[in-house]
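Pasting a structure below so you can have a look.
Of the protein chains in this complex, one is absent; all others appear in place.
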Amino acid sequence: MKRHARFATAAVGVAALATVAGCSSGSSNTPTASAVPTLTGDCAQYQAYAGHSGSTVTMFGSILSPESDSLNKSWADFQKCTGITIQYTGSNTFESDLPVKVNGGNAPNLAIIPQPGLLQQMVATGTVKKPPAGTVANEANWNDAWKGYGSVDGTFYAAPMSANMKTLVWYSPKYFADNGFKVPTTWAEMMTLSAQMASKMTGPAKPWCGGIGSGTASGWPATDWLEEVVLGTYGGQVYDDWISHKVKFSDPQIQTAMQTVASWLQNPAWVNGGYGNVATIATTTFQDAGLPILKNECGMLQQASFYEAQWPKGTKVGPDGDVFAFKLPAVDPSITNPVEGGGEFVTAFADDPATQAVQNYLSSPQWADSRIKVAPGWVSANEKVDQTLYTDPIDQLSAKYLADPTATFRFDASDAMPAAVGSGAEWKAMVDWFGSGKSIKDVAAEIDAAWPTS
Amino acid sequence: MTTTTTPAAKVQQPLKGQAAVKAVRKAFSSSLASAAAVFIGIIWTIPTFGLFVNSFRSREAAATTGWWEAFVHPSFSLSGYNEVLTGGGGLAIPLVNSLAITIPATIIPIFVASMAGYALAWMRFRGSDFIFFGIFALQVVPLQMALVPLQQYYVHGLQIFGVTVLPSPGINGTIAQIWLTHTMFSMPLAIFLIHNFIAQLPSSLMEAARVDGASHLRIFRSIVLPLSMPAIASFGIFQFLWVWNDLLVAKTFGGTSPEMQPVTARMQSLVGSYGAHLDLLAPAGFLTIVIPLIVFLSLQRYFVRGLLAGSVKG
Partner (left out) sequence: MTTAYVALASSTLGQAASTLFGVVEAVGGFIAILLIVFFVAGRVTGRLQRPIAIVICLGPALFLVTLGLIIPAITTINNSLRNQQFLGQLKTKYIGFKNYTYAFTDPYTQQTIIRTVLWLLIVPAMAVFVGLLVALLVDRMRYASIPKTMVFLPTAISFVGASVIWSYVYNYKAPSLPQTGLLSQVVMKLGWSNPPNWLITVPLNTFLEMIIMIWIQAGFAMVILGAALKGIPDEIIESARLDGASGIKLFRTVQIPMIRTTLVVVVTTVMITTLKVFDIVFTINNGNFSTDVLARQMYADMFVTNQVSRGSALAVILFLAVTPLIYYNVRTLRREREIR
């Protein structure tokens, strides 16, 4: 059934392509329908994207090696069969490079944008092309929340690509078992466990560890902590209003959430396992933050699914391994299953048929399946993917919650807020909050003041 | 100020007794001065040495204990270097690409700037001072400000109110774009440094050549250029290093193909998403320092010799 459905989608894609090709009479290099070769054998599945052999599609994103190597592998067959070359370039300063490239007239054909806020900004410059009908036809592959983050003012612009799960807590199953600690399922249980751990631990060991150092992006892990608490305390509506600044940082609700974060991760008796006092959270890099867990100097670390890549080689990840993760419980038990996540959106700056073929392919579950098979550590936002393909325990765990229809899924708020706040004032304020012990009131005032007036 | 002596003066003074020179040398090579110089040198090297040691240690060891512990509990491994040299296509092509970017981006500005420096120093005309100081002042224009306007020029040509004043050079996405961009940004410092040196060349030399009927271009080529070697070499070193270590220009104006990446871009992608391979930064860093150091050591000897030759021959 699944397979069949996929072909149906692909067929729609072809029809759409033909329509687009027919309408755009202006471009001369569009291959005519009759020139489309018939792909056979293993290549037959790529028939929908055939007819643009020899074209090159440039793609720009923030994904770097080794993840970018997996991306290249995932579309290798597509390239071989269709003759379209996908040229991917990654940059760790993607967010500032992309506007420069686009405004300099040197936009890539496709960009993989990880922030809905940046997507909105790019759309506002008038350079983003609307997705082809083949991609729009795949819309049903994503739930409404994901579709919404790929849309600007109600128009769907960019298809979601990967998804990561942020609402996770890393711990050592072995250390838990040895000491008789049980994985908490509610916020209250987690607080009790922390206190229990703190009374047992000695020396530099503490129940929690954390690090928000991340070079020029320092502060972002702390924005995640606040977001988890806001979502888990008040649910989706307040969270959305918070992103649109209807609910300010100085609002009593957000103030309360900040208090909750402070009593959790700024509690001198609970942090910073393996590193020292609360202020060391501000200077420890997020990459190093969890390493004390392996030495039993830290009990738990709140960090996203992609933290899996940080464990040293040879660390066994799994329910009975050296490290594993549990879902961070909701602060208020009445909020059902809050899940915070991140991901990327495939945005087009060109509308030639080859680019659109790639865009269509990337929005298909067919590509997502191919990517999952290449390497673990990657979960698709696409709901139509074959869930049995996930082999990695963390991928399975993330996919389970991300695909859960009862979950209250929300995108990372700082990525959806305007960049002046989401990658500026809020980061800086978080670093000050943890590092210099600035008051919650001052932190909130500073962030609110930076909100752009349009 | 009255003690300022132009090189012309020193040329006219003949070398005195060898013994006197030796005496001067002796006074300055006192063991105390040498010891002090070496001491500063060691202080200056210790931080880098720490990185060097850590480049041979595992990431976990580097994150949990200081590099000096490596001597107490030796745990050396070459795996970092192995991965940098072979991983993802190896470092050979990026090194070659870096050279391909750096060499022309060093040589071209040297010529353009020394020509301009000569014109501003010896072909004085109305407004030449203004041009010189104007160019110098432009040194402060931050590189980042120019990225978008420059890219627009490379893609669309220069347009003023929608009228194309200058067509696009048609080098979009090629390596030539990187050379040109580096040349532009090097101009203020290059012209400033080289001009100051050229202006101090003995005027008697120029006048003698003019009397012999040599044209300006000939004087530039056969007298000014050879004599300016010390200034050119000092500027050349720093231009080389600046271009070698640049990531911004290469990333903004370079092609998209990974086969055109210079070392800096390669290192960035080696370190990977979420800094997954921060441990590779140390070995990769060391491999990229090697070439600039070779350039410095070879050029250093050259420009000291050039300087001495200049003052004796002149």
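A and B label the chains in the order they appear, each numbered from 1.
The working rule: contacts are C-beta pairs under 8 Å (C-beta built on N, C-alpha and C of every residue); 3 or more make two chains touch, one makes a residue touch a chain.
None of the values given here were measured: they were computed from a predicted structure.
Shown chains touched by the hidden chain across the complete assembly: A, B. Screening B:Val155, B:Leu205 or B:Leu241 against the full complex identifies B:Leu241 as the residue touching the chain left out. Checked against the full complex, the one of B:Met187, B:Met206, B:Ile223 or B:Leu270 touching the unshown chain is B:Met187. Summarising the interface, chain A meets the missing chain with residues 95-96, 99-100, 102-103, 121, 124-127, 203-204, 213, 215-219, 274-277, 279-280, 282-283, 418-420, 423-425, 427-428, 431-432, 435-436, 450, 452, 454.
Assume only the chains that are shown with their structure count from here on.
In whole angstrom, the spacing between the mean C-alpha positions of chain A and chain B is 41.
Interface residues of chain B facing chain A in the complex, by the touch rule stated above, are 58-60, 63-64, 87-88, 147-148, 150-152, 154-156, 172-173, 251-252, 256-258, 268-276, 278.
Of all residues in chain A, those touching chain B in their complex are 58, 60, 62-69, 87, 89-93, 97, 100-101, 103-106, 108, 214-215, 285, 287-288, 291, 295, 306-307, 309-310, 312.
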